[in-house]
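One chain of protein is taken out of this complex; the other chains stay put.
Naming follows writing order (A, B and C), and every chain is counted from residue 1.
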Amino acid sequence: MILIHCPYCDEKRPEIEFANAGQAHVVRPVDPSTYDDAQWEAFLFIRANPRGRHHERWRHIHGCGRFFNAVRDTVTDKFEATYKAGKPRR
Amino acid sequence: MSGYRLPSGGRIDRSRPVSFQFDGNAYQGFAGDTLASALLANGVMLFGRSFKYHRPRGLMAAGSEEPNALVSVDRGPGRFTPNLRATNVELYEGLNAASQNRWPSLKTDFGAINDRLGMFFPAGFYNKTFMWPRSFWDRLYEPSIRKMAGLGDAPTEEDPDTYAATYAHCDLLIIGAGPAGIDAALMAAGTDRRVTLIDEQDEMGGGALADPALWPWLERSMKMLADAPNVTILTRTTAFGYYHDNFIGAVQRLTDHLPEILPATGRCPEGAEGPVEAAQNNPTQGSLGPPPPSALRAATSPFRGGLPPREKLWRIRAGEVVLAQGAIERPLVFEGNDTPGVMLASAAKVFALRYGVAIGQSVALMAAHDSGWHDVFALAKAGVGIAAIIDMRGTVDQALIDAALAHNIRVELGAAVIGVDGRHAVKGIEIASTTGGNRRCIACDALLMAGGWTPSVHLWSHSKGTLKWRDDIGAYVPDQPNENARCVGACSGDWDFGQGAVIGMLPTPKDASRIKAFVDFQNDVTAKDIKLAVREGFRSIEHIKRYTTNGMATDQGKTSNLNGLQIASTALNKPVTDIGLTTFRPPYTPQTFGALAGHAKGELFQPLRKSPIDGWAQDHGAVFELVAQWRRARYFPKPGEDMHTAVNRECVAVRSSVGIFDASTLGKIEVVGPDAAEFLNRMYTNPWKALEPGRCRYGLLLKEDGFIMDDGVSARLAPDRFHLTTTTGGAARVLNMMEDYLQTEWPNLNVWLTSTTEQYAVIALQGPNARKLLEPLVAGIDLSAEAFPHMAIREGTICGIPTRLFRVSFTGELGFEINVPSAYARALWKRLMTAGAPHGITPYGTEAMHVLRAEKGFIIVGQDTDGTVTPYDAGLDWAVGKKKADFVGKRSLARPDIVAAGRKQLVGLLTDDPNVVLEEGAQIVADPNQPIPMTMIGHVTSSYWSETLGRSIAMALVAGGHSKMGETLHIPMPGRTHTAKVSDMVFYDPEGARLNV
Amino acid sequence: MSDTLTRNDPVPTTLFTADGVTIRLAPPMARFSLRARQGQALETLLGVKLPKKIGTVKGGIACLGPDEWLLRGAAGTAIPIGDGLPVAITDIGERSVCFTVEGPRAAQLLMSGCPLDLDRFAAGRAARTLFESVEIILIRHAADRFEVEVWRSFADWLWTALTKAASHGP
Partner (left out) sequence: MTRFSGLNLFAKALGGHKGWAEQWPDAVPKPAYDAIIIGGGGHGLGAAYYLAKKYGINNVAVLEKGWIGGGNTGRNTTIIRSNYLYDESAHLYDHAVKLWDGLSQELNYNVMYSKRGVMMLAHNVHDVQSLQRHIHANRLNGVDNEWLTPQEAKAYCPPLSISPQARHPVLGAALQRRGGTARHDSVAWGYARGAAALGVDIIQNCAVTGVRRGVDGAVEGVETSRGYIASKRVGVSAAGNSSVIMQMAGLDFPLESYPLQALVSEPVKPTFPCVVMSNTVHAYMSQSDKGELVIGAGTDQYVSYSQRGALHIIEHTLAAICEIFPIYRRMRMLRTWGGIVDVTPDRSPILGKTPVTGLYVNCGWGTGGFKATPGAGDLLAYTMAKDEPHPINAPYNLDRFRNGRLIDEAAAAAVAH
């Protein structure tokens, strides 16, 4: 059970308090109707799945309830950083 | 001859004899013995049979690495445990153990025929045969293989014991309480760090327990640790796995060593009802009551305290971990090395000095390492006769030879054991010089092996710490950590037992392809199996492991991995480091399923959520169904009624007078803030901004992929306050999805979401008499049709309780849904039942609710839709805001396949025979006469008998269904094909006349 | 609220006792979820001071998230609901029940299912967290006194889980 630093609570809490919410910084278009099918497919389904540095979202669902972003290495599972939603990509 | 109790010595308590049984024979040992030491003291050398060849086997080790001496322990009904190591079973009065994998007896085992035929069962033999004739595989070959495999028997009865679990936190976790671990704990004792020291044995000390010279130190140290308030000591606790971020799993064994299991100290709840039914039925509950006649019988007693848990799972988060797990001695590989009476030298020392038991009266040592010499000297000092020391090395430290001479021990250097005389016990050994000549025999009754040492790096490897190979000790040792951890003592490769040679197999002049020299004792993997694997092209150590099963036994290769690696290295003529290392996987030693499951048993397995009205339903005979985490009343049978009859009655009551339904489990979300309407407008398919306060609206929610996710009727309480409802199963998902959009896509909206599912219980009153019943009980709300129309909400009080009263209907009748604070729901329900009695008020369950809504063509998300259905497929075009620029899922509805013709669409289905109720899930075809595989064009999603309509009704997803109105379709069932016509989904009161009254 | 309709509780109202710990259902109370981007608007509206740091409690109000507070008070407490303001106040008085867990072994008992390090969870702290799979809000009032808020439908499970763990002894 990994420990995750919640940037809102500012402490490390156990994984079971969190829900992973997939890749980070996948932004929903302001007007989806401007997206063609391929762009929309990319938004819906295409995901970075790197061996290594990965930007992902978590929600401290059984804690403060906030979604936030993280950079984690998918080979070691170690976090490089977690940061609040809306902050620029690290 | 065989093992015997030494006249003195050891840590056993000779003043406390303990009686026990093995294979039906009675024996006696002492407190402090293990089953292994006690049996050995009684001269028992034969402990079990090996896995494949059913070879007679004795003790090889003294600890948890023991591969041979596996026994079953039977503690009475439901308390049968197979595959326990005799070396880990602590002796207690009345212990009843039995050997395994033999028939009819341990001494005479018919399975031993496998040994005679062993040449036909080399590694991987099953891949090469049993293929012809084909049909024999299922009927003969496989059943035979299965029967032969396996070790002990599985338990056959439910385990009455309980298991506990806990989290724990410490700054320093020390695993292993040998001298190195104790030293680490002593260093930290008295500091402000929280220290936990755990060890798998019943007593702290590790190797020191077999070294009487260290006992005074051990006693002093343990006292200091016990006195240190910052140190927690856990014995009989195995750290079995090392997980992310210094999270360690450990299991503590609490009762297996006790002769009797006495009730725990916890007390029952004083007086009053408890949620445990058994407690309610027990007249003596409320106190400890009279002691149960037998401690073990108390397991089935209804006391809440009951027996103490058998084991406890510790989930430990540590700041720093110190691994002090020691090292395991390596056996030597030669013909006959598995004969009972052939033992690790260090184990013989443990038996002698810790338990006061000698393996034999005339013991030989086969050494490749200095440590064996020291062990033998210790045995000699303890009074054990030493027949000879054979060392494969041509030269050894002169001090060892001097010491041997001082003990008058014969020494044979540059020689190796090449055979063992005796099948059930050692009678003598044959040795030869390492160059092959000079074969001679030595009489002895036991043979010790000193093949060097393997650091226990299991947990280190679980933690993904790296390993490096050390040629001088022929073993992998810890290198770079991946967690905040370090290894100390022997598990880091540091020890003071001297030097040794690193070898795979002892040299032998015999034909190596004809002898059985065991590497993995339990799985019967021999050196020639490994060589065969290499010959057949298996080069990676993982391949060799899997092909031969070396290291895959219940000891997980603790004594076999390194020998296997060396033998493979020799056979491949490649350095060990080039053929890899098998991965160490948790658990370190096998751990009980029950311990991992912890408390999660029966009612504690997973929470069963119950509505505030559930108790009334239970008292009134409801039959329940499970929906998501909840249970809901499905129907309320009267005496003699089956489901069909009860549901018909409930439906008729709603249509003719009034029914009452518990809708509390529906999810509720309160959406509050100036941007509430804007937010809902973006989430739901339909428009929300124009909804007036006091009015309700059906809301349809899609996932971003355009498929229906959830639905529900929601109300606007105020310009900035909405009361949403969701499906029972969808509540958590919907809230999470809404939070996701709100927090990450539209963070500027001033709106907040709060789950109110459990704040309000919901009682639905449905039927033409609903208003009449409600009117006298409600204050502050005008219930008249004009003042309170369909799809409206009003706030007031009911029986003095504040209520949010919805005028909505999922039945097609005049209906109200009464939201009240949960705590009052049951009392209100009872009040309504009383008040409704003159109207024949009838409680109905989810089944009648399903029928009633189907008569009206209302869908149930999750039943009539399944995650592949769009609003258009479901005929819910009207609920999609065509003019809205965007909502969640809108863009996906324009994808090519979603707008293509021929999609499955939801329609009504009326069977030609009105008495036929189709099966839900039944498949629909256009042409019933086509061959299999048939082209299926849809399936029945909902199907019921409608008592109101006097016929069956169904809903179905049918390809192009909306354009198939009136067409006949076919539903092929086993034995009969039904026909049905496509129809509109609204079967009852299509004008909605009954609603607007 | 009413003298004619009685309340129903999902667990026994009697005290459970085991070695070193007692567990009981707390009396009914008022609860409100308070939400706002900044606490200021709420403080003005309600005339109270809000704790600013997540996980702290001040005057019966626990800060559970950056924009979320839990206000608990005596049963019957009424507060303004902030109509039209950029705040959200929601009555959740009956959504959960509260267990009081007391005694020298209270923290140890809670750690049987709560993954937080309660040795380092000071009095005056509050956190939404888990007990096994069930969400709770844990409030520590003193070294040996905790309150556990749990949604009503999970209360039966949690009561059974806690009393069972307590009866298993240390």
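Everything that follows uses one rule, which is that contacts are C-beta pairs under 8 Å (C-beta built on N, C-alpha and C of every residue); 3 or more make two chains touch, one makes a residue touch a chain.
What you see is a predicted model; the values in this text were computed from it and never measured.
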item	value
Shown chains that the omitted chain touches within the full complex	A, B
Contact with the hidden chain (one of A:H25, A:R47 or A:K84)	A:R47
Option from B:T727, B:T842 or B:T948 whose C-beta touches the chain left out	B:T727
Of B:G3, B:G63, B:G178 or B:G249, the residue in touch with the unshown chain	B:G249
Hidden-chain contact residue, picked from the options B:D391, B:D662, B:D710 or B:E813	B:D710
Touching residue (missing chain; options B:G537, B:P776 or B:G950)	B:G537
Residue ranges of subunit A at the interface with the undisplayed chain	1-2, 15-16, 19-20, 22, 37-38, 40-42, 44-51, 54, 56, 72, 74-77
Hidden partner interface residues of subunit B, rising order	51, 79-83, 119-120, 122, 125-132, 134, 137-138, 142, 145-147, 149-159, 161, 163, 165, 241, 243-244, 247, 249, 313, 315, 464, 511, 513-514, 528, 532, 535-540, 542-543, 546-547, 549, 552, 554, 556, 580, 583, 585-587, 590-594, 596-598, 600-603, 605-606, 608, 625-628, 634, 705-707, 710, 727-730, 860-863, 865-868, 892, 895-898, 919-923, 925, 932-934, 936, 939, 972-974
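Assume only the chains that are shown with their structure count from here on.
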item	value
Euclidean distance of C-alpha centroids - subunit A vs subunit B, Å	29
Distance from the mean Cα position of subunit C to that of subunit B, given in whole angstrom	31
Touching two or more other chains - residues of subunit A	1, 14, 65-66
Multi-partner residues of subunit C (each touching 2 or more other chains)	115-116
Complex contact set, residues of subunit B against subunit C	162, 164-169, 194, 264-276, 304-306, 308-309, 315, 317, 599-600, 603-604, 606-612, 615, 630, 670, 672-674, 718-721, 750-752, 754-760, 799-802, 821-828, 831
Contact set on subunit A toward subunit B in their complex	1-3, 14, 19, 21, 27-28, 31-33, 35, 37, 40, 44, 57, 59, 61, 65-67, 76-77, 85-86
Contact set on subunit B toward subunit A in their complex	243-245, 247, 315, 317, 464, 482, 704-705, 736, 739-740, 743-745, 747, 885-886, 890-892, 894-896
